[in-house]
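Every protein chain except one is present and positioned as in the full complex.
What follows is subunit A.
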Amino acid sequence: MSVKLLLDKANIEGIRYYDAWRKNGGYAAVEKALKMTPEAIVDEVKKSGLRGRGGAGFPTGLKWSFIAKPEGVPRHLVCNADESEPGTFKDRYLMEFLPHLLIEGLIISSFALGSNVTYIYIRGEYAWIPDILEQAIAEAKAAGWLGRNILGTGFDCEIYVQRGAGAYICGEETALIESLEGKRGNPRIKPPFPAIKGVWDRPTVVNNVETLTAVVPIINMGGEEYAKIGVGKSTGTKLISACGNINKPGVYEIDMTISVEEFIYSDEYCGGIANGKRLKACIPGGSSVPILPANLLLKTAKGETRMMNYESLSDGGFATGSMLGSGGFIVFDEDQCVVRHTLTLARFYRHESCGQCSPCREGTGWMEKILKNIEFGKGKLSDIDLLWDIQRRIEGNTICPLGDAAAWPVAAAIRHFRDEFEWHVLNPQESQVRNYGLAHYADERNVVA
């Protein structure tokens, strides 16, 4: 039933190394792609319907087609491996266990974009992974898949790994470019877009790790076949990193035709809520996307079954829906406190704000302060409206999406769990010793059980 295009080889012994990878069909996609024209590869990716797997979901083929090709100016592909969105740990899995899948994707994509020098920008904390990637690069080079005149095509390609040093903001593509240039990770004002002026003012494409690995099955099977998997504009497979209060946290590959309920309760995936508890809420696409209470998570406001894909998860907009985002799937059981969790996220975004734009720099700190007061029994009812007001004034008023990312979780927590915030304010002592619990948010089936 479940289709695996990325993790299908994950359990083969020694698959991290070249010999096992090659023996199991590795580098066939590179062989095939290098006989195609770069334009034909871009076409296949367009036909596949692949959407950026970092969180934004922008069509990859379209992004590639924007790259400027001025005479005599080198172009660069940069792989965004700065995976830092809370709840997200899928790229780490790919790089750690299937490094050659990424290297293959990088060679094909570099050829399609005309990048002779390609960089993997990896978050600094993944400190052991550059060794794994560099070994895979060295193996690929020794086997003739990288370096000069690859397969006699005249195409030269080198891949280098660059470590960041601890900054969520560097996952934003222009901040990543600044960081790669040896600067603070301050996002740039767009336009110009990286496709015109990116790293060192050269045309640049920045793609997420998972996006680039997906190029390998797309070339192997053809864009049209890839597009047949999934549903609507959610084509192919998506990695979901599931965490929180579930029995089987981990990285799962789904084909986007399964329901949220199946994903949470099936033994093939999360295996249900841990410790026999009931489901309270979930953040389905990384910490920035709206949290949903169980009732709205499993069914849309229209009463339809909520599916694990881009369209269904965003059904209802922010009023009653959320987003697939990065696939960071954070599950809350009945004992969890939404106020406290929102406080940790507000603290996270305050810590990660680069400080360029005042709505984000000041607003994130202010939200954290108010949430701290509410959480520790010193809040006022008017604080809840004030929080709402602050998040609304951050959203859309900053250079990069970090402002939105900080605003949305606070907005959604208040939108769906306002009574829990009020209970904290009205019961300052009690809220220090017990959690609010499930109230009316529960998945009805579970309440009956």
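Quick note on the criterion: a residue touches a chain if its C-beta (ideal position, glycine included) is under 8 Å from a C-beta of that chain, and two chains touch if they have at least 3 such contacts; residues count from 1.
One rule holds in what follows: contacts and distances are computed from a predicted model.
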item	value
From "Pyruvate synthase subunit PorD", "Beta sliding clamp", "NAD(P)H-dependent oxidoreductase subunit E" or "Large ribosomal subunit protein bL17", the hidden chain's UniProt protein name	"NAD(P)H-dependent oxidoreductase subunit E"
Candidate in contact with the missing chain, chosen from A:80, A:241 or A:314	A:241
Among A:164, A:187, A:203 or A:379, residue touching the chain not depicted	A:164
Which residue of A:12, A:40, A:127 or A:426 touches the chain not shown here	A:127
Chain not shown: contacting residue from A:50, A:67 or A:251	A:251
Residue among A:60, A:300 or A:336 that touches the chain left out of view	A:336
Residues of subunit A (touch criterion as defined above) contacting the omitted chain	74, 83-89, 92, 117, 119, 123-128, 160, 162-168, 179-185, 200, 241-245, 249-251, 283, 287, 328, 330, 332, 336, 340-341, 344-345, 347-348, 351-352, 354
